[in-house]
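Only one protein chain is missing from this complex, and each of the others stays in its spot.
Up next, chain A:
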Amino acid sequence: MSEVPQLEDYKFGFHDDVESLYTTGKGISEDIIKEISAYKKEPQWMLDYRLKAYQHFEQRPMPEWGANLSEINFDEITYYRQSSGKPERSWDEVPEKIKETFERIGIPEAERKYLAGAGAQYESEVVYHNMKKEYEKLGIVFMDTDTALKDYPELFKEHFGTVVPPTDNKLAALNAAVWSGGTFIYVPKNVKVEVPLQMYFRINDEAMGQFERTLIIVDEGASVNYVEGCTAPTFSSSSLHAATVEIIVKKDAYCRYTTIQNWSDNVYNLVTKRATVAAGGTMEWVDGNLGAKTTMKYPSVYLNGRGARGTMLSVAMAGEGQNQDTGAKMIHNAPNTSSSIISKSIAKDGGEVNYRGQVTFSKKATGSMSHIECDTIIMDEKSKSDTIPFNEIHNGSVSLEHEAKVSKISEEQLYYLMSRGLTEQEATEMIVMGFVEPFSKELPMEYAVELNRLIAYEMEGSVG
């Protein structure tokens, strides 16, 4: 079949010269953590929390069971940087240079059409924040995490760190020590947020670590759908993104958390995402990993109340030099809980995609069930994929199904589409889009469009 021209430049590989208002410089130490906390004018408990987490980070070895992380040099990373003085209340007040960058990723459009309220994180601080008035009236809190610590100290302290403790893993400890920015959402009892809440953010400086911290509390009977998408410019040396997301879904509440990450191919994307769900509640992760050099991310749901439900729907795509090590954890700690994991992966140009998952049924999980489905397309001989499920069953009356399928793009399908006039490139793209359709149909429309554009872009040059 014909050769398709190679085109592998990173689409959002531009780099704006935004001057930082304040930075701690490279490296991490107790002094730097004290400096960050003092600069943010945080309460003493938060500084203590950070310092304790830092101690754990220092003692904890790097995880060695997954992707290769040996190239990360913690001394070469900038842990705090602020690019604008304070969160902005209106779009007009956002600095021109930053606006221009956002415009190139398409924020204003998304804003106009779908946003109910949005904060856009640029480097380590939220520079733009907007919230529809009617939501404020309903008591919904949607703001950057730093502001939430100041404005809602009790609500914050009650929940912060209760889902992902600093001792969970080395990267979670690092995040707890140096966290900055992120999203805070509180939805009061029985309030249903109809329109998705959205946030874009991006890393914009070389060797810049981004350690955002997200905390979402969905009170009893409430519901929310939060969407984040991110893109980053290309740089020569590796960047680190070590975020923590904590979600508390209370009784009969519902939360969906949608992410599409498209970090440039030098970023280590090491994220701890976890939710706890009380009786009758539902947590849904929708997680797309297209970019980054290395991703290690296993969104988890702790099903702690009777009848709680957790789902994970994910897409991972790995090209040359990329390793997407992703999966999910479903921990069934109560009777009649259910979970579903659907993982779709694509490996091309020597990329590596692995599914690594854990499903645990505790002694109390009588009558619970889990369904796992892993589908992979491997585009060429150089690429790799592995499925590594880990199941732990401590109760006899549970049900667990696992299906895994690895395939190539079939020559018959390609021939059929090409015989209708599509080029090999277009035909391949179409087959791949069809493959990820169960994922893309769950996205808000503009994200589905963006995902299709990204996939089309990623598929260029991968045919031949």
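Here, a contact is a pair of C-beta atoms (placed from the backbone, for glycine too) under 8 Å apart; a residue touches a chain by one contact, two chains touch by 3 or more; residues count from 1.
Convention: contacts and distances are computed from a predicted model.
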item: Listed names "Aspartyl/glutamyl-tRNA(Asn/Gln) amidotransferase subunit C", "Lipid II isoglutaminyl synthase (glutamine-hydrolyzing) subunit MurT", "Fe-S cluster assembly ATP-binding protein" or "Aldehyde dehydrogenase (NAD+)", matching UniProt entry of the absent chain; value: "Fe-S cluster assembly ATP-binding protein"
item: Among A:69, A:369, A:406 or A:433, the residue in touch with the chain that has been omitted; value: A:433
item: Residue among A:167, A:366 or A:413 that touches the chain left out of view; value: A:413
item: Chain not shown, touching residues in chain A; value: 1-2, 410-413, 415-424, 426-427, 430-431, 433-438
